[in-house]
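Before I ask anything, here is the structure I am working with.
Here the complex is missing a single protein chain, while all its other protein chains stay put.
Which chain is which? They are A, B and C, in the order written, and residues in each are numbered from 1.
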Amino acid sequence: MKRVDNFKSIIDQYEVVFFDAFGVIKTYAGLVRGIESTFDYLQQQKKEYYIVTNDASRSPEQLATAYHKLGLPAITQDRILSSGMLTKEYLDLKVDDGIVAYLGTENSAHYIESSGLHTIPVSEVNDDNIDKVNALIFLDDEGFDWSADLNKAVNLLRRRTIPAIVANTDHAYPLTIKDVSIAIGGLATMIENIVGKKFIRFGKPDSQMFMFAYDLVRSHSSVGKKDIVMVGDTLNTDILGGNKFGLDTVLVLSGNTRASDADTRITATGIVPTFICDSAVVDLGGFNF
Amino acid sequence: MKRVDNFKSIIDQYEVVFFDAFGVIKTYAGLVRGIESTFDYLQQQKKEYYIVTNDASRSPEQLATAYHKLGLPAITQDRILSSGMLTKEYLDLKVDDGIVAYLGTENSAHYIESSGLHTIPVSEVNDDNIDKVNALIFLDDEGFDWSADLNKAVNLLRRRTIPAIVANTDHAYPLTIKDVSIAIGGLATMIENIVGKKFIRFGKPDSQMFMFAYDLVRSHSSVGKKDIVMVGDTLNTDILGGNKFGLDTVLVLSGNTRASDADTRITATGIVPTFICDSAVVDLGGFNF
Amino acid sequence: MKRVDNFKSIIDQYEVVFFDAFGVIKTYAGLVRGIESTFDYLQQQKKEYYIVTNDASRSPEQLATAYHKLGLPAITQDRILSSGMLTKEYLDLKVDDGIVAYLGTENSAHYIESSGLHTIPVSEVNDDNIDKVNALIFLDDEGFDWSADLNKAVNLLRRRTIPAIVANTDHAYPLTIKDVSIAIGGLATMIENIVGKKFIRFGKPDSQMFMFAYDLVRSHSSVGKKDIVMVGDTLNTDILGGNKFGLDTVLVLSGNTRASDADTRITATGIVPTFICDSAVVDLGGFNF
Partner (left out) sequence: MKRVDNFKSIIDQYEVVFFDAFGVIKTYAGLVRGIESTFDYLQQQKKEYYIVTNDASRSPEQLATAYHKLGLPAITQDRILSSGMLTKEYLDLKVDDGIVAYLGTENSAHYIESSGLHTIPVSEVNDDNIDKVNALIFLDDEGFDWSADLNKAVNLLRRRTIPAIVANTDHAYPLTIKDVSIAIGGLATMIENIVGKKFIRFGKPDSQMFMFAYDLVRSHSSVGKKDIVMVGDTLNTDILGGNKFGLDTVLVLSGNTRASDADTRITATGIVPTFICDSAVVDLGGFNF
């Protein structure tokens, strides 16, 4: 584990950079200050980069548009890999017909729609259509009535032996500098414990997320795992998952992990990043060009 | 483990009977058919009986009134021991002043009020009063907005290092013959996992629940544990807790555990009741008196 | 939570003191230096005291003898309450006949022997006697071959639907200033997960342990919970259990919890002692008598 002052020196060592989104590129308050310079430098150096995110609330297209509005045009749709995309791949491969019920917003559901499948919110499941429901997807913590629809989801899974897919493994996410919000991954785990069935989870630290990104990289270049570095703010997802997949990893201190307790948490969890850096911001100094 | 045809033969062997409520005396559809004869027989034989329940949604007085309305006057307030009463004892002993925030109905909160403590729903916690909140109590799954108030409870526990008390350990409860409902114990476990703190739980199978009942019995008689039998429909709470406390136990098949899978579940869990009986109904036959 | 300089001021506020043993009265290196003065003061003030310990490896008689050899005659057999004693009570009440198999030393097993029961080490279970085995007890991490006998315990529980009792809930214990040792509670949890059955655990933080001590106190005096304080070095067992039972609690920093991270761990776990004190040693100054 090495402390690095300038994120530039990390980019210089790899061919491809995977970034977590929240806590690395943006926070609840907007873009991480100065992060534009990182993407300028990546493009100048002709290095590849991807956003690898557990955000299944919107499509890559919508996520990219949000970055553009924040002033970061460098993050295009084709560079965003989300756990929602794995969910969509699962439905394409494993659910041939019938209804897919979901918990989340219409936006999140629109994205996972596959040919041959009909998507409805859990609130619209009823005695007439329940026998056609062939999967339940946990997409987002918004867009439904928690009390009514979480109970409905429990009873749907008690009556139907169908796969339950969790498109975001996070249990909570930061809302403001002080507060967090319960994420769909936390609600899903509660329901999993109540019904006693085994859910399928997509998202970091699970390897399938990294493999999805790695496959995309290999589709147009010949880099190996040694040439890729994963950058994240969370030991349990970004760093653990990156390490396990065989990538070098960078813990940045601009999000979930604060400088004051990074060392304590690394020792406590045994999850060791290759590098620690204050942020993913490249400091080009005044005379670099 | 013995199979018993008539619950009467069980009563005949003990001085005191502890009953679980739901699935033993009543179900979602009302009283278990014929259960009145059990309490007639208990009174005739001058045996003591208590209801030992994880229901913290109402006071013993209100629970007793509900039994009276159903046609069971034998269950009086002083014979009901609930996990809510343990919660009230905890507050009396351990929280001296300030505010107790709760998730549940006004009814459930009214009951736990102690002298010197001010009780408010989690929805009323704000920046002005949060520093006076000295405990958070999980009482009931009704009476609050799940999305707004569960998130508020998470952030209260992140800002304040205070005890969190779960007054009902059940994770779900039966709503109709087919459906269940998520219980406050399930919601509390989700929040416990998110905040990473250790909650205090009252209710079966925890020994404190049985001790509370046993203390009451001993306050006016000299029976020992060998003279008491615990009757319940749930292996994980009634039977496990009763066994651990040193009581003989009866599994009845009128609730959570169906006759068709009682043996399978006993073998799978290793939780073995002293007796199995179809129900807690005493069959006095036509000529017993 | 108040910081207290001299443990004497705590004794002055209560009628009865419950002490954890390891980390409070003794460590791997012998008695906590100066702890004799605490028991001198307790006796001088005619206050009651008990040792409430998760140690099931020896009988109270043997534990008392060990204290006497260390130079602490004040700790007599009748003042020691161990999780082993709860195990013995369980066997007395719930297992009528047959064989009790155990993992532990002969010493630990000798103590739990009950009339009517035959006690054998797991290594002596065989095809001829397995059908008579009516309970399995996890007593101590010493006295058996881990590889052979842990595997034998797994297969015993797969063939026989019998209660499995864990007489010590700790998962590890301190061996030297640097090293710990896996405790029988940790081995038992591994086996519980493999066989999928529900074990019965005796020991702090479980309430039954505190109730056992409280019953003894009440058998010869009329003190209430408000008059008792629990002293321990471990948040998860001594303090959590004492708090839940309704007792005031003292965290001492002479054992598992170090001064440097006491505050961090209290905030992280939400387990708050009534008092924090460097040790349980009473400082009588030079002129107290």
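Everything below uses one rule, namely that contacts are C-beta pairs under 8 Å (C-beta built on N, C-alpha and C of every residue); 3 or more make two chains touch, one makes a residue touch a chain.
Note that the structure is predicted; figures quoted are calculated from it, not measured.
Shown chains touched by the missing chain in the whole complex: A, C. Annotation: of A:Asn243, A:Asn256 or A:Ser279, A:Asn243 touches the absent chain (contact as defined above). Touch with the chain that is not drawn comes from one residue among C:Met1, C:Ala172 or C:Ala259, which is C:Ala172. The missing chain lies against subunit C, touching residues 141, 145-147, 150-151, 154-155, 158-159, 171-172, 178-182, 186-187, 189-191, 193-194.
Listed by residue number, the positions of subunit A touching the unshown chain are 89-90, 93-94, 157, 161-164, 195-200, 206-208, 211, 225-226, 236, 240, 243-247, 266-272.
Criterion: only the chains that are shown with their structure count from here on.
The minimum number of touch steps separating subunit B from subunit C is 1.
Farthest from subunit B, judged by the mean position of CA atoms in each chain, is A. In this structure subunit A contacts its sequence twin subunit B using mostly the same residue numbers, the overlap exceeding half.
Subunit B and subunit C, compared by their mean Cα positions, are separated by 28 Å. Rounded to whole angstrom, the centroid-to-centroid distance between subunit A and subunit C, based on C-alpha atoms, equals 45 Å.
None of the residues of subunit A touches two or more other chains.
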